[in-house]
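Here's the structure we're looking at; comments come further down.
Every protein chain of the complex appears in place save one, which is left out.
By written order: A, B and C. Residues from 1 in each chain.
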Amino acid sequence: MPSHQEIVERLRAFRSARDWEKFHKPKDLAISISLEAAELLEHFQWKSDEEVQAHIKRHREAISDEMADVASYLFLLANDLGVDLHAAMEAKIRKNEERYPVETARGSARKYTEYQ
Amino acid sequence: MPSHQEIVERLRAFRSARDWEKFHKPKDLAISISLEAAELLEHFQWKSDEEVQAHIKRHREAISDEMADVASYLFLLANDLGVDLHAAMEAKIRKNEERYPVETARGSARKYTEYQ
Amino acid sequence: MPSHQEIVERLRAFRSARDWEKFHKPKDLAISISLEAAELLEHFQWKSDEEVQAHIKRHREAISDEMADVASYLFLLANDLGVDLHAAMEAKIRKNEERYPVETARGSARKYTEYQ
Partner (left out) sequence: MPSHQEIVERLRAFRSARDWEKFHKPKDLAISISLEAAELLEHFQWKSDEEVQAHIKRHREAISDEMADVASYLFLLANDLGVDLHAAMEAKIRKNEERYPVETARGSARKYTEYQ
């Protein structure tokens, strides 16, 4: 399996060969992440939980493609901003462990800002 | 640096300890990816290229946090659907290498569907 | 009740008094529509149909505010592009009446591109 860094290298090589760095301003990459996230969400539009499950079975590759698109733009933005994405995720998990203590958060979808 | 699989394990442990799997239906995870992508994009709203660069310098941690949020929901959705995200990304890069041959795509932001 | 044109006049006067036209480039207005739509959607994140109904009862004003925000940026963008939004909506309804004939579309959530 390719590592995160290997994937980022592949994305950079793909982009560089096409001279696309000039289009990849942070704002446009963030727009693209948002648009690809919408294309992913479109797969689940109008569907009940059961219909979602059936749809996933029939359209696994298309859904994987959309997830790959979101990830690709996200990994490139992180690369361009010099952000170590996995380190940022670990830091955010630690932050969330404080915001959402197990005993308070268990089984509840409330946002931490709604805790009193 | 934690590997992709280690990060996914951390996310699953965090979720499982809080009994949140029941909220994490594919449709709701896709909504969350979209909402976090919007929070990331909000950092660049109304800003010129120069203002974006200045904003990134001053708000690096907040921006990293939003990227981590998008990635966290995306990694969990991939985990739940049994999708190997890095393999999906590699497959998508290969697909894009065919859609966007270097000689046609170089320096152009056109979508492959607009090639004649 | 204020008419569409009266609302647009109010929005333009509000904007003009603050000298905000310079920020309201079409791309930034479209970003803002998308971000406000995400804030509206956030109200329904993680919630079942029943929980959505309960949430609407308790947060009607906040939800109305988010809908107003989407509409405000949309009305301003239409104004700026010289698009008559109501006429565009009527044209789109006519287009959809052809794409989705009653006998084919009744009770089905399929997209017209999936009709054979």
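We adopt the following convention: a residue touches a chain if its C-beta (ideal position, glycine included) is under 8 Å from a C-beta of that chain, and two chains touch if they have at least 3 such contacts.
Keep in mind that what you see is a predicted model, and the values were worked out from it rather than measured.
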Chains in view touching the one left out: A, B, C
Those residues of chain B which, in the complete complex, touch the missing chain: 31, 34, 46-47, 109
For chain A, residues in touch with the removed chain: 23, 28, 31-32, 34-35, 38-39, 41-42, 44-46
Chain C residues that touch the omitted chain in the full complex: 1-4, 7, 10-11, 14, 17-20, 22-23, 25-27, 30-31, 33-34, 37-38, 40-41, 43-44, 47, 49, 52, 56, 60, 63-65, 67-72, 74-75, 77-78, 81, 83-93, 95-97, 100, 102, 105-107, 109
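Keep this in mind: only the chains that are shown with their structure count from here on.
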Chain centre separation in whole Å, for chain C relative to chain A (CA means): 25
Touching two or more other chains - residue numbers and ranges from chain A: 31, 34, 47, 109
